[in-house]
Each structure stands twice: as C-alpha cells, then as structure tokens.
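All protein chains of the complex are present and in place, except for one that has been dropped.
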Amino acid sequence: MRSRVEESGLVRFDQVSFNYGPNAPVLRDVTFHLPPGSFHFVLGASGAGKSSLLQLMYLWQKPTSGRISLFGRDVAQLTRADKALMRRRIGVVFQDFRLLDHLSARENVALPLRVAGRYTSGLDEHVRELLAWVGLGDYLDALPPTLSGGQQQRVAIARAVIARPSLLLADEPTGNVDDRIALRLLYLFEELNKMGTTVVIATHNENLIERLGHPTIRLTGGDSRHPAIAHPPVLPAADA
Amino acid sequence: MRSRVEESGLVRFDQVSFNYGPNAPVLRDVTFHLPPGSFHFVLGASGAGKSSLLQLMYLWQKPTSGRISLFGRDVAQLTRADKALMRRRIGVVFQDFRLLDHLSARENVALPLRVAGRYTSGLDEHVRELLAWVGLGDYLDALPPTLSGGQQQRVAIARAVIARPSLLLADEPTGNVDDRIALRLLYLFEELNKMGTTVVIATHNENLIERLGHPTIRLTGGDSRHPAIAHPPVLPAADA
Amino acid sequence: MILARQRDVPLDKDASARFLPWLIAFMVYLATLALAAAIAVSNVAQAWDSGLAGKLTVQVPPSPPPSAGDSGRGQTARVDAVLDALRETPGVRSAEQLSQQEMARLLEPWLGAAAGSADLPLPALIAVEVVPARAPELASLQRRLDRAAAGTRVDDHQRTLGRLLEVARTLQLLAVLVVALVGAAAVVTVVFVTRTGLSIHRNVIELLHLIGAQDAYVARQFQRHALRLGLTGGLIGLALGAATLWALARWVGQEAGAVVPELTLSQPQWLSLLAVPLAATLVAMLTARITVLRTLARLS
Partner (left out) sequence: MILARQRDVPLDKDASARFLPWLIAFMVYLATLALAAAIAVSNVAQAWDSGLAGKLTVQVPPSPPPSAGDSGRGQTARVDAVLDALRETPGVRSAEQLSQQEMARLLEPWLGAAAGSADLPLPALIAVEVVPARAPELASLQRRLDRAAAGTRVDDHQRTLGRLLEVARTLQLLAVLVVALVGAAAVVTVVFVTRTGLSIHRNVIELLHLIGAQDAYVARQFQRHALRLGLTGGLIGLALGAATLWALARWVGQEAGAVVPELTLSQPQWLSLLAVPLAATLVAMLTARITVLRTLARLS
C-alpha cells in the first residue's frame, strides 16, 4: 500500500468538480496530487474555494464529479467506519476553530487521542508541552469561551497536530495572531512536515507564504469579479 | 450635551481596570479619551486584552474599577433601556462575526435598522449597495453558513456600518480576507470617519496600520511572556 | 413587519414547534377528561343529594311483632294510623303510601314475578317528603310512629348517602389532583421548552441585545411562539377530549344507562371545559415571557 501511495500521491484529485446544491460550481476540473511528505499552500481570493477544497480532503463534502483518493484509496468506496478511521489520520485546523466550549484547553487538545482510544495519562505531559509551545502554558484548564481569539486558534492548532497526523489541513490558521506568533506556528507545521506529515495550508497571509517559499495551489474564481464602486455607500447619521 | 462630549471625549476611560472573575487583571489603570471623529488602532499581542477593551466600550462587560463614559455619560449610571438606546449608536464588528444563521446576508445587514425601528423599504436599496461594495452583490440572499469565512466577515462589517453609527468598533475585521480586500474595507471605515464617526479598530495586521498611519492604543501584557521552547514537541506518528 | 420581526429568533424551525403542541394537547386532553369526570361526579352527587335530601321512607310491617299489643288491627288500619301521625308532624310536607305496582317494581329483581301477586304480605312503604329547613327530629319521629303502629321503622337514607357522597368526593379529589398535576407538568414543560429555546438561540438573543433591542422585543418573540403552540395544542387536546366525552356519553346513554349513573354534562359545563386550553395557552405564554425576561436580566 505504501508504494501505491508513493506513486499516486497521498492526496489525489482527478477532474474534481464541486458545487453546493444547484449553485454555480465552486471548483471545476481540479486535478493535482500531493506526494507524501509535501508542504503546500492553497491561495485564492476570499470565496475562491479554499475551504471547500479542504472540506473535500477531510471528507466533509463529496465531489459533484471526479475522483478523490486519500492514502491511496478512492474515498467514494469507503464505508462510514472506514471514513472514521481515515479521519483519525487527518489533522484539521478549522477556519472557525470548532473547539468544544465545555472542555478545557487541555481536554480539547487530547480529544483526538481519546476518540481514537490512544489516550493514556502519559500523553498528558505531551499535551501540556504542546500547549506551552504555542504559548498557552498558563491556560491549560481554561475553557475556550474564556480565551481570546488568537488563543482559541492556537488551541485548535494544537488539537490538529497532537496525534501526529499523516495529513495536516489548516484553514487560515494564523488569521487571529500577529506575525511573530504566526511564524512560530508555521515552524511547528514545518517540524511536523520534516517528520513525514503532508501539510496543506490555506491562507491569505502573503507575508508568510513568501518567507517560507513552499509550492502553492492557486484557486481562481470566487467573487473577486465584482467591480469596485468609487465611494462607499454611507447612510446619513442616526444621531446628530 | 454636544459640548460635554467635545471636552471629555466621545469615549473616556478613567483609571479603568478589568478582570474576568477572580483572575489576574486583563487591563490595569487604563486612562485615555477618544475625541469625536477620531480614528484609532488598538494593538497588542494575542491575549493582551484588545477584545476586552472593545467589550467594555460596547457595554458587554463592566469595568472592575474605574470609570467609563460614552457620549459624555457615565455608563455606570445608565438604565437597561438607556443602554439599549446607546448601543444603537455603536456599530460593532465582532471577532467571531456573530451573524444570524437563519437570516440572509441582506436581512443580517438590515437588522440594526429594524431593531431601532428605522427600517423602511427605501433603505433596502442602500443595504444592497453596501453589500455590493464589500463584494457580496451576488450573495444578497445567501445564508451565512453558505458563505466563506471572508464573506461572512464582510457581512459583519456591512451590518456594523449600515446604521451610520457614531462610534464604530471593529475587532480584527480583516483576519479572513486578503490585503487587497482589507484595504478596501479600511477605505470604508475611513469614509465613515470622514463623515464624523469615531472609529476604533483592534488588529494584528501591521501592514495596514503602517499604510494608514492613524494613532494607536498599545496594550502590553497578555501572554507574550512565555519563553520559547527550542523544538516543537511532536508525538511519534500514529500510522506507518 | 410583524412577520418579519417574528423571524428574528427562528423558533418555528425548532423541534419544539413540532413537539410542544402535541405535549400540550396530551395534557389538555387528560385535564379535560379529569375535569369532566370531576364535574360529572359532582352532578351525580348533587342528584343523589337533592334526590334524597328531605326524603324519608317509612316501613310498616305486614303484621305487628308478637310482643306488641295491637294485634287486632289489619295492615290497612295500621298504615292509616302511621299516615295520620305523619301528617300531624310539623315539617312533613307529604306522605304517600307506595302503590302495589311501585312495590312490585322495587322488588322484582329479588322476588321475580311473585312480587306482583297481591297475596304476598309485604311491608307497606310510605314515601315522606319533609321541608328540609324544619325536618322533624328522627329519633322522636321514630318513637311516635312506633306508637301509631308497632314495628314501624323510619329510614332517612343518610348512611347510604353519606357513603356515596364520600366516594364521590374522593373521586373528585382525585380528578382535581390529576388536573393540578397536569397543570404543573404543563408549566414544567413550557419552562423547559423556553429554556431550551433560549439556549439554542442564545447567540441570537445576545446579538439582538448587543445591537440595542429592548428586552420586551426579545421576550415578545418567545411569547408569541409559546402562545401559538399552546393554543394549537390546547385546541387539539380539547377536541380530542370532547370527542372522547361525547362517545362516552353516547355509550352511557345507550348501553350502560342502567348501571352507570347519570354522567352527562350540562351545556354551561361543556363550555367550562373550554377554560382548560385557554388556561394552558395563558400559562404557556406567561411562562415563556417570565423565563425570557429573567434570562435577559442576567445579560449586562
């Protein structure tokens, strides 16, 4: 199986098109493959389809046409149970974090290990180290609603990487932190990548992309086509 | 009243301290005043207290000590009904958007007008123009869950400015869009500002801050104090 | 505009919109049946009470006990003596001897056809009506009648009536208990549904609050929702309850008339059942309003 993955790519899109319901297509005839251990940025204007592309990769959406294979297997052939197992090998940083509000930062990060039945108290130390590394050593037991936006984003990143996934998908993972922390987080991704994880990051932060210089997947389309209006339309004031 | 506002500032913090419950203080002895028609950036590391500062301004939190006045009135003296009326003069872009998922983009944007009883069908045209200006002319009737992250953020911005508020507070309003759109959105804020709106924007985007060159409020503290650890702690891989 | 406002909190898409009416209907149904039972039992008790109050039955045995002295007189003379004594008693409105046919009807279940034969030496029964306010004292009446014809006995039915009324009162108590329980359950349900609605839509409520909506504006949305669901459920429950009662009443009239006592309701009583769904609706609305306002008061 390893060899099949080697030759076809860990992620493989063949003529994949995707649209939500009866709407205009979001992705059209997308074909690419990502070799194991690669590191890619996904670029594109807001609404171009970056998140949709990642959603196809983490099996949240199904392609309208075309074929997607992950880890050498056609995802259309997978049973529900297969998909659950495959998802355990994919770490995802969601654009809207999706933390569980009733679990502490530490419990949120440990969740993928627990769901996979891999959690042992020995790993607790590891969870703590990872949270300290993203700058949340003082917030181990804080609940997400009591964390700042950037802190929540870092918990989400820690959760995505804790189980050393084979594939890491991050959707705008640095939108709520400053460039110093952003670089630190990307360093974490690069470290994982060096150890074999295939990484895909959707981002707008062109600063970072330039600095790291990894190959990019560029999506065109989306809603950048609307013409500008010279002056912003502004109402008369309510008070006076 | 206008003169009282002129002399004391539209927003005035006097020795304001703030902490959540029994925790370490987030803000300590903050004193400043923002004259009507001013434009400020709030800067600070992730967790420094930017969102908390804005929450105090839009009356979501109460200071632990010190005195805040808005529009020349001490907020501690306001009744519930007074506060509701005052909130109608404040437009807020929340860091997590807070759109209503069951209302279309257009209805979300029109909501402040409706709640204030100021909505007339004539304003519908204005709502449409504003959405077109932020690049969502094709998404008037889309529900927020069917919008991309950046699209949602732009709906949130349109909602904050639709009623031409006297005070506009925006929390990381460009975290999910690229620099081109970010500049366009800031242009909208500047336009409003020119017409008299006092603007306060919390952001990490140092690019923008430099380009626009407005005065800044800089918050220190937060969790930038944690020492870096040389190598990110990474677990052995699950598969292989 | 009103329709538009209602949509601010999308309650009509919640599970509650589909389930609450049925839960309310169920409770109103039970309450309607229980209330109808309470009313019917009270009707029966009243019928018994007013049927038997102010009525006495006097038995004159066919022949005097051997110990008595007036063994010479025939039964007719003895009955006449008792009747005279009764009519002289203050407070007695009327006293009539039951005819042979009436006696036969009473005894038929026990004696069969033989009850009709004239030669059966039955005791004479006299139905007495007294003016309730001036009813003669029972013991002294018994003594006087016994003097008029030895062996005569007076029965004021109080023992039987007392027991029946006690049963009726207990049944009523049970019915009222059920109504109270159902009412409590309805309040609990609405509080639960409203709380749940608040937590499902907490973000919507917070946002409305943050953009300057007054508390009443938010409460009104929940209130209307509860009003609508409560009314729908209440009317369904009432309709089902009324149908059940109607079927029961028909059945009682046709088949069980002889065994089951009069269980029908008068028209005003039927109308009073309308109070159940109306009360349910009101309870639902007020509960929703109070719950929402309390929650909002906790937001700064």
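Which chain is which? They are A, B and C, in the order written, and residues in each are numbered from 1.
As a working rule, contacts are C-beta pairs under 8 Å (C-beta built on N, C-alpha and C of every residue); 3 or more make two chains touch, one makes a residue touch a chain.
Given the structure is predicted, the values throughout are model-derived calculations rather than measurements.
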Shown chains touched by the chain that is not drawn here: A, C
Of A:R87, A:R106, A:R154 or A:H204, the one touching the omitted chain in the full complex: A:R87
Residue in contact with the excluded chain [from C:P136, C:G151 or C:G212]: C:G151
Chain not shown: contacting residue from C:F19, C:Y217 or C:W270: C:F19
Residues belonging to subunit C that touch the chain removed from view: 14-16, 18-20, 22-23, 26, 29-30, 59, 61-63, 106-107, 110-114, 117, 119-123, 151, 153, 163-164, 166-167, 170, 178, 181, 184-185, 188-189, 191-192, 195-196, 199-200, 251, 255-256, 258-260
In subunit A, positions touching the absent partner: 58-62, 80-81, 84-88, 92, 98, 100, 102-103, 111-112, 114-116
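Throughout what follows, only the chains that are shown with their structure count from here on.
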Distance-to-centre winner among chains (Cα means, whole assembly as reference): B
Length of the line joining the C-alpha centres of subunit A and subunit B, rounded to whole Å: 26
Inter-centroid spacing, subunit C versus subunit B (mean Cα positions, whole Å): 65
Junction residues of subunit C, two or more chains touched: none
Contacts with 2+ other chains: residues of subunit B: 88, 116
